[in-house]
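Showing chain A:
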Amino acid sequence: MENKEKTLVHDATICTGCMRCMTTCSTYNFGSTSFTKSRIQIVRHEGHALTRMDEVDELIFQPMICQQCDKPRCQEFCPAHAIDRNPKTNAMVINYDRCIGCRMCMAVCPFGAMRYDTKRHKVFKCELCEGDPQCVKLCPQEALQFLSKDVANSPKINALSQRLIEAQRSPEVEVKTNVGA
Partner candidate 1 sequence: MLVPNGYAGKVVYIDLTKPEAKVVTTDRFFKDYNIDPRLWLGGDGFIAKVLWKDITKSIDPLSPENEVVIATGPWTGTAAPQSGRAMLGCVSPETTGYSSGSLGWYFPAMLKYAGYDVVIVRGKAAKPTYVFIDDDEITFHDASKLWGKETGETTKALRAACGERFDGEVRVLTIAPAAENLVLYSPPCGDGTSCPGRSGGGTVMASKNLKAIAVRGTGEIPIYDPKGLVDASYRAVKKFQEEEPTLKIWKEEGGTTDLSVTAQWPMTGHNLGVNRAKADVPHLRNAGCLNCHAPCYHWLQLKGGKYNGLRQLGGHMTYITTSLRNLGFEEFDDWIYYERLTQELGLDPASFSMAFSYAVDLFMKGILTTETTDGLVLRRADGELVWEVARRVAHRQGKFGNLLADGVAKMAKALGPEAEAIMPQTVKDKPSIQRDSKLQALMWSFGALTNPRGGDWLRVHNVWELAFLPENRDTYPKFIGMTNLELYKICTERLDMPIELKKKIFGDPPVTDANWVKNTNGKALFTVWTENFVALFNDLVTCMFGAATQFMMVGFGPTTYAENLNKVTGWGVTYDELMKVGERTLTLQRLFNYRNKGWDIKQDKFQDKAAYEPGTVGIYRNKIVPWEQILKEYYELRGWTPQGIPTKAKLHELKLDDAADELKLTV
Partner candidate 2 sequence: MKVKVDCQFFLLHLTDDHMEVDVEGNTVKECLDQLVAKYPKVKKWLYREDGEVANYIDIFVNLESTFPNQLNDPVKDGDVIYIVMMHTAG
């Protein structure tokens, strides 16, 4: 069904932090491979410590990406009216014929999703690859999925529910509930 509004959904317990989404995005959309030229950014909290036992730290990979807001501030604040909704994909896309490079969109985006390329002198953002996001396609773990917004939280709910079920299966609980058996 073509016109469903879809969004990127990420599972941090499956993501391996391989950054293939980023190398793919930059290569596909820019023609060269780079981290800075990727529209999807994986924030790598690698626990700089990774050392002493008394230090608390974690390994977390978290994607930050354009949310394709329903009320996009980038569009609202663009003085050149250069940002528009693609009706087919629902993505906000930049019209480079109109863009004046003021970077107001960068200033007002709450998610830091608007980026700037100093070589080409252009802002850029995720435009969902014409509706077939390559980051999703190339993710080797399927940690990144492209789901209808209606069901975007379902994998998360499902995963949490599984863990709750596991907790209820613990022997201690069973003994208590089988009184007299």
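Criterion applied: all candidates are chains of the complex that A comes from, given by their letters.
Structural remarks
Convention: a contact is a pair of C-beta atoms (placed from the backbone, for glycine too) under 8 Å apart; a residue touches a chain by one contact, two chains touch by 3 or more; residues count from 1.
Bear in mind that the values here come from a model prediction, so they are computed numbers and not experimental data.
Interface remark: chain A makes contact in this complex with candidate 1 (options 1 or 2, touch as defined above). Taken in their complex, chain A has these residues touching candidate 1: 12-20, 23-24, 26-28, 30-37, 43-54, 57-61, 119, 134, 137-138, 140-141, 143.
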